[in-house]
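Taken from a larger complex, these chains appear in their original positions, while the remainder are omitted.
A and B are the chain letters, set down in written order, and residue numbers restart from 1 in every chain.
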Amino acid sequence: MLLERIRSEGIAHISYLVGSDGIGAVIDPRRDCDEYLQIAREEDIEIELIFETHKHEDFVTGSLELSNGTGGEIYHGSALDFKFGRALEDGQSFELGGLSLRSINTPGHTDESISLVLAEAGGENLMVFTGDALFVGDVGRTDFMGPAEAGRLAGELYDSIHGRILPLGDGVILCPAHGAGSVCGSSINVREESTLGLERKLNPKLKMDRDEFIRFKSTEVLPKPPYFSVMERYNIEGPPSLGQLPVPSAVAPPELKKLVEEGAIIVDTRFPPSFSGAHIPGSLSIWFGGLPTVSGWVIPHNKPIVLVLANRTFAELATRFLVRLGYDDIRGYLCSGPEACGLEAWYVEGEPFGRLGVLSVHEFKNLLDSGSDLTLLDVRSEEGWREGHIPGSMNIYSGHLEDRMGGIPRDKPVVVVCNVGNRATHAASLLKREGFEDVSVILGGMIAWNAAGYPQDL
Amino acid sequence: MLLERIRSEGIAHISYLVGSDGIGAVIDPRRDCDEYLQIAREEDIEIELIFETHKHEDFVTGSLELSNGTGGEIYHGSALDFKFGRALEDGQSFELGGLSLRSINTPGHTDESISLVLAEAGGENLMVFTGDALFVGDVGRTDFMGPAEAGRLAGELYDSIHGRILPLGDGVILCPAHGAGSVCGSSINVREESTLGLERKLNPKLKMDRDEFIRFKSTEVLPKPPYFSVMERYNIEGPPSLGQLPVPSAVAPPELKKLVEEGAIIVDTRFPPSFSGAHIPGSLSIWFGGLPTVSGWVIPHNKPIVLVLANRTFAELATRFLVRLGYDDIRGYLCSGPEACGLEAWYVEGEPFGRLGVLSVHEFKNLLDSGSDLTLLDVRSEEGWREGHIPGSMNIYSGHLEDRMGGIPRDKPVVVVCNVGNRATHAASLLKREGFEDVSVILGGMIAWNAAGYPQDL
């Protein structure tokens, strides 16, 4: 028996390839599905079954792509009218090379959510693939259908977990669709391996009674990036076929300027000090590690994309990150020769560049103490802000900044802060694009602020 | 939190690297320890703790090697006088970046066997590293100290499992030192992932009561390769330092012949059809996949080794396999130029070569039916032979063949059979080396025999 966890960084998505006696099933595949094919080839496994535990909101499903490449049949829950694949009955079971894989309805995160139980043939349960119903240390969101439905869904999720999943047995291995860092849960544990027994004992959400659980989930506020609606449409109707992963090519400054005129978005993936030092005016800062998630908040799906990379070797991974969110029109990365990659290609031609102020926490503390008139903008989540922030700061989550920019005074300096500096730099690039002139960021952010022992408001 | 399983093929050994907040522990490291170092580097983990769950019998421990490379401290059970590392008290606990790692004495496989329990700081148990006490679907051997001690050890093992390990909780994840295919258990499950809850329900050995268990373990017969005693000496006294993995070089035929005169063993790792077609007279056939285990039965530790490979790209892995068993004097592999690798280097110089007869199951069935006077030698384990064999076959396990060769008539043809053909070819090479002249093997072995529907005796 083979169990492979295939992880997608950033969105902290986990998909699974289970194989037994040469037959394989993939659960919740991502769109760049070369890795499944390679494992299957090496292990001589025929992927016959492809399951969607639910309609994913945070990435484009790869099930059609994988089905094209393998001939595997796609299955999903019956409570939603998917335009592809087949609907599963509650309890429907599949043979998998001497084992069995049984679908059980576990609504709550969404109505059509299912879990898949791997069991010995006709016998004991071994593992359960819970999608977004149950995570390690957390449970799925119930807010996607709006506040009116959150209570109903929370009740159903409670029943699914306590009535259908936990009874599978303490010893059953838990295989959820997300790990720590995903926005699909607020506090998923950094430990990836777990069991139903461990969850029963350690998962704080499972210690609530039904009413408490419904109350908690009904009021839980979690970010919902605008791109989620695009993903939902793709994942119900079936996304466009990708075929081979696109290989981005070098784009020289003249071509880049032409693309910008045609509406292209320049995404600068370098670290904050680099963006701060020099960047193409109008470009968006999205630090490399933020590419798989932050992009979905700010990049429209109908615009071409050009990347600015610290090194061209990162082009492939950047492409994977974007393609997983449905951004297929990646025109390339700034480069004007093997020796002039990254921003050098730009400034060596005498093109003008922007800068961004950076402050250490000590410098900013001095500014504060000297009574400077400025706006301190904290772009972390509301939850993070509530747990502690610099006195006098205004909180707008970076993802909402474009909509709420009107509330920020344009006639005085704006200093942006987040945890480390990446998100602040991203937010600062949004402000600068909209014409804010005096913008700077605190490098080191709240972590450095706290390390320095400076005061926080709660 | 990070949990990495590092697997050693053939001996089906599993070692673990657990990391949390930059601090790491390795449990039961193997001797070629570059993989631990690489993961630690990539994940920015300092390996501070190295544990031996027991004195391994089937491979050379890598703890000294790994300690040299990392400065990590070595720990092991206190009931044996190891010449290196520190002895653990029962219940001794270590901090591991916010988690704890607790040693508990779990004697039975050996007296000094311990298990390590990973737990939340001051709280719930998460995983247990059981060494050779408890496997997925099986338990450790109790026969290594001889029949006189087997009963006592079996009782202790029962108490360790039922009294100390299972009470850790059904939801606890099981991390044993071996997977399916290891001689350290007779029937380890092909499913590698398990929990204490699953074992309680599914492991047949855990369903026996104490007396039944002791009876069963006291009479269990398992192979004990002669090299185990060398491993034990190494693992108590501390093996010689390996440093860098040796890189074997090409050996041309003249040099090979000189090495043979000095006592070198030629190990031919090609598949049976190749060995059958042509081989260096006197060479031992050990199919590549058998290298990590079969070698220990037939290669003395004080002789140099020369390999015959199907392709030179296999040289590194072959070296790892041998080094794990303490064979450090690998002189190289037959080759006389980039175009003449493998056996071609030999026969192109006009050197004489040996052949070995091969028979299909149909051809052998015809021989049988025609009443040919021959010895049919089945070299599978006694257990395998008992479960079904060709009528009239004589069973000597390949590992015992050198000792029991006297019982095989030299005046008539010997036909050797095993499951597939690899072990039979190995055994045939031992017979030919000792002067048997008319030796052949059944290609496809018992699997093909059964596929053809020919009769078996039970």
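To be clear about the criterion, a residue touches a chain if its C-beta (ideal position, glycine included) is under 8 Å from a C-beta of that chain, and two chains touch if they have at least 3 such contacts.
Predicted model only: the values in this text are computed from it and were never measured.
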Ask   = Shown here are 2 copies; how many are in the complete complex?
value = 4
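Definition applied: only the chains that are shown with their structure count from here on.
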Ask   = What is the Cα-based rotation angle between copies subunit A and subunit B, on a 0 to 180° scale and rounded to a multiple of 5?
value = 180
Query = Centre to centre, by mean C-alpha position, how many angstrom separate subunit A and subunit B?
reply = 43
Request  = Would you tell me which residues of subunit A are touching subunit B in their complex?
outcome  = 1, 3, 120, 124, 126-127, 169-173, 190-202
